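Report on the following structure.
Here the complex is missing a single protein chain, while all its other protein chains stay put.
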Amino acid sequence: MPINAGTKTSRSSSNRAKPRSAPVRPDAGASEMQRMTVESPETLLGYYSQMVLIRSFEQRAAEMYTRAKIGGYCHLNLGEEATVVGLMAALEPRDYLFTTYREHGYALCRGIDSGRVMAELFGKSTGVSGGWGGSMHLFDTEARLLGGYGIVGGQIPPATGAALAIAYRSEPGPDAEAVMCLMGDGTTNIGAFHESLNLASIWHLPIVYVVINNGLGMGTTVQAASGEPELYKRGCSYRIPGVRVDGDDVVAVRDAAREALESARVDRQPRLLEAVSARLRGHSVVDPARYRSAQDVERAQELDPVANLRSKLLGEGVMDPTMAADVEAEAEAEVARAVAFAEGSPLPPVSELFAHSYATPVPNCPGNLPGESPFGSSLASSIAGAGK
Amino acid sequence: MPINAGTKTSRSSSNRAKPRSAPVRPDAGASEMQRMTVESPETLLGYYSQMVLIRSFEQRAAEMYTRAKIGGYCHLNLGEEATVVGLMAALEPRDYLFTTYREHGYALCRGIDSGRVMAELFGKSTGVSGGWGGSMHLFDTEARLLGGYGIVGGQIPPATGAALAIAYRSEPGPDAEAVMCLMGDGTTNIGAFHESLNLASIWHLPIVYVVINNGLGMGTTVQAASGEPELYKRGCSYRIPGVRVDGDDVVAVRDAAREALESARVDRQPRLLEAVSARLRGHSVVDPARYRSAQDVERAQELDPVANLRSKLLGEGVMDPTMAADVEAEAEAEVARAVAFAEGSPLPPVSELFAHSYATPVPNCPGNLPGESPFGSSLASSIAGAGK
Amino acid sequence: MPGNEAGSAVTEMTYRQALHDTLRAEMLRDESVFLIGEEIGIFEGSYKITAGLLEEFGPRRVRDTPISEEGFVGAAIGAAMLGLRPVVELMTINFSLLAIDQIVNHAAKIHAMFGGQIAVPMVIRTPGGGGQQLGATHSQNIEVYYAHIPGLKVVAPSTPADAKGLLASAIRDSDPVLLVENLALYNTKGQVPEGEHLTEIGRAAVAREGSDVTVVAYSHTVGIALDVATRLQAEGISVEVVDLRSLRPLDRSTVCASVRKTTRAVVIEDDWLSYGVGAEVVATIQEGAFYSLDAPVRRVAAAEVPLPYSKSLESAALPDARDLVKVIRETLDATGFAASGDRCA
Partner (left out) sequence: MPGNEAGSAVTEMTYRQALHDTLRAEMLRDESVFLIGEEIGIFEGSYKITAGLLEEFGPRRVRDTPISEEGFVGAAIGAAMLGLRPVVELMTINFSLLAIDQIVNHAAKIHAMFGGQIAVPMVIRTPGGGGQQLGATHSQNIEVYYAHIPGLKVVAPSTPADAKGLLASAIRDSDPVLLVENLALYNTKGQVPEGEHLTEIGRAAVAREGSDVTVVAYSHTVGIALDVATRLQAEGISVEVVDLRSLRPLDRSTVCASVRKTTRAVVIEDDWLSYGVGAEVVATIQEGAFYSLDAPVRRVAAAEVPLPYSKSLESAALPDARDLVKVIRETLDATGFAASGDRCA
């Protein structure tokens, strides 16, 4: 590794302080059009349909939250649909996904039934996590969606460990498994990010870290929070190559993610991918986002990936207005079915309270309801040691 | 901030994977001689004397440990004397120092009486920390040595906060205060390093982070532990400029530290300084360091900064053999006095056990000895609420 | 009445307002007091305790941080060592686990470990609490972790008046103080003394006098205990409610004095039963009031599971007034000194 030429006795690294500015997206322009045209219309329509489904799902989720069908926190992917669909188009079924609390769209794109996702938001026993997780904690073993996580950065070390397990068990190659670990821009400032990327680097793990840069962590801008706001460069401390991609360009996101996954699979070279997009609404459903300037909100609206892809596909004749209406109607219908399914599903029975206490049952953990003695409980004694 | 030219739609950071090799020191050679000659003989002799004092102190500490006069862990600065003296020559009395458990030499160079340092190692009440801290936890308010710390990386956030307090209270400028925060190479892999440097960057804090790269964290090499083993570059993730200096060259260390402190004081631009040296012995007194190759140990011995500066000063006529013998004898005598002082000092009395429980006394915390009830204790009741 | 000094004027306000006003008053009083935490400025606080303060005091006094709990809690420690008085907001107590090494191994140790040379005058404010369907990682009550640590002080106000009095005392205290708030309390109202009002750290309060049984509670569960006391009053059962207010130091005398009077006790907390705050309270009572006790001291606490999201399960897992009533009745029914009464299988 060459060392920068320095003063007489010292060597300096090149990262001098520079002014920080808002994230600049890679210039798409002509090249995007070019890419779009090499994609088959079916592919593009497929992506668009998924994006519309996410859009409908999230809007309905917001509504259901307002109607108190959904509780707790509820974070939406509105504005990030192209990133979600692009990333999931690149991720193979054999790959593992670890993500954040802002993950409804990812669950849908991993092929999980929208009814089971909505049912989880409703806290019903038919939900993907049996009603135990809620909006922030979607999980599905079969879809290899290994969790939405609510502690900022908490998913990064386990995702890294999943990649370790892959490396432990199998050889690299184009058919190898890989891990994709998603996080927000604000998350790159937490210690777990640093420790994990370092481990992935020295251990040569098959993992792609994806930073969804929507410009904000709650009310805090990337520029305010990050000493290096060009987040894709933050792999520098671990020699992990970084790439920034326009998160509103579904095909560009997919291609960049594929390339990164390939590198992880074949070379066991971890990668950092930054997708720049914008949050259309508040941090969560209840956040009115009064801290945002009108200009910022307007800019986000202009970049709306669903509206823009719609115009583009219409403009290029990939889709005609009837097809567009069909796509929207179908999404609406699917989400309506999902809501109906969720509505109609039962809440988990109280008898289930100790069902997941341990995977391996052991003596002396009968479980006590709040008004019961730890020496034994009616509920608990009937299911003690049942485990799973 | 310019973005590297990338592919069609993506921009890549330049940190591609590269092979890792042992830390390369900046080439000193002729320039070092040059620097040496511009320094006054008094200055050089002063530095050398301090280095010899540290060497003597540490050797005697090892001996006292073996004789069970010192307990717990005991980590020595052997091999790092030039770094210690160079850094402390640059640090002004008004500056604050936060360091690690490997800090005897720093305490001596901050002007703390060697007897009080040795007494602390002996656990005596005349010790710098009253016998409460031991080898790992030297502290002196007046010397603005704000602690040796034993949790790896634990000192970095508080040091950063001290710099925040300076920025809170005073204006930047050449006479401003600054903070120096020391850490080992292995410590750059912990989350607190990442979080703290980021805070220092976005808040423009007057702090210099110094990495003492002695090549090893216990038995782990820098290359094995760090994705980017050129540690001075690890400020890249925060736009904190980094410099590497030869840690065996006392004047080079001093100059690099001065320059970095200046930047912190005047520009409120935090800096990262890496001083490359070598550990002459095991991680702590009890570590036989069997994991080190003969070659590695031999190399460390060749780089011995005390022996090398001695030859140089003799060779250049700055010092003659009699002076050299005097310096050594004086150091030996001082350390002998320190040991005698420590030996002759009393252990803290048991009645002091609750003396530092709280800075602000509050009711209901009488303090209980192990065989006493929490409802009151003979010892405690006599000193309850005494606080400090 | 706890926290209400005789003769002083009072105003009704929410717990949230009391916290907000106290922060503001302390910042006006002392230039060395500043606020630091995630989303406390531009966002005005996740629970809006700090609303308006950035505008009034500027970013020097109200410092928004990145998501770096360990970093900024540790930075507060360093700032406190240099004599400032940082008031940290941790968005919820769950996230304190990211910073616990700084709190337990640094803030709590620095004063004693360095032989009493330096103080660490800082406050960490943070809400705990379940029942909001926030799921397993966002609903915890882990103040017992901090209550366990010598060198820390831990307070948990249950009323707006104590929120004011304890926060002000905490800010003026020269030790690290954890002030535990609770999501469910922010909108509750109460009378708050105007002007200077300090609640001494380390003293419990008898929130309601009674003679048949003592209920020991703190923070959110004090309200449950008071409700239950009122309800049972109608049946002729007289419940005394002790509000711990301070978990460290724990006011063992006030707790035991109450139980020696009533001869029976129940402890209620939102946290899990095993190794919770209630365990220490029971251990305290059985040692300090053993010969007065007419029945075993029972605990009402959360079911020992990671708290489920689903409302049906979450409600079942958390203690409520019904559970407390049931256990009080069982405690009052317990009679005699028959060894056969021991519940142990």
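Order of writing sets the chain letters: A, B and C. Residues in each chain are counted from 1.
In the analysis below, a contact is a pair of C-beta atoms (placed from the backbone, for glycine too) under 8 Å apart; a residue touches a chain by one contact, two chains touch by 3 or more.
Being a predicted model, the structure only gives us computed values, none of them experimental.
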Visible chains in contact with the missing one: A, B, C
Full-complex contact with the absent chain, from C:151, C:210 or C:319: C:151
Among B:86, B:115, B:134 or B:215, residue touching the chain not depicted: B:134
Positions on subunit C where the hidden chain makes contact: 94, 97-98, 100-101, 104-105, 108-109, 112-113, 135-137, 142, 144-145, 147-151, 248, 250, 252-253, 256-257, 260, 272, 274-280, 282-283, 286-293, 295-299, 304-306, 308, 336-345
Hidden partner interface residues of subunit A, rising order: 96, 98, 127-133, 137, 139-141, 146-147, 149, 151, 154, 156-166, 168-169, 191-192, 195-196, 198-199, 202-203, 355-360, 362-365, 373-375, 388
On subunit B, residues whose C-beta touches the chain left out of the figure: 71-73, 123-125, 129, 131-134, 136-137, 149-154, 186-187, 189-191, 217-220, 224-226, 291, 347-350, 352-354, 356-357, 365, 367-371, 373-376
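In the analysis below, only the chains that are shown with their structure count from here on.
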Inter-centroid spacing, subunit B versus subunit A (mean Cα positions, whole Å): 42
Cα-centroid distance, subunit A relative to subunit C, in whole angstrom: 35
Where subunit B touches two or more other chains at once, by residue number: 191-192, 195, 198, 202
Residues of subunit C engaged with two or more neighbouring chains: 66, 68, 70-71
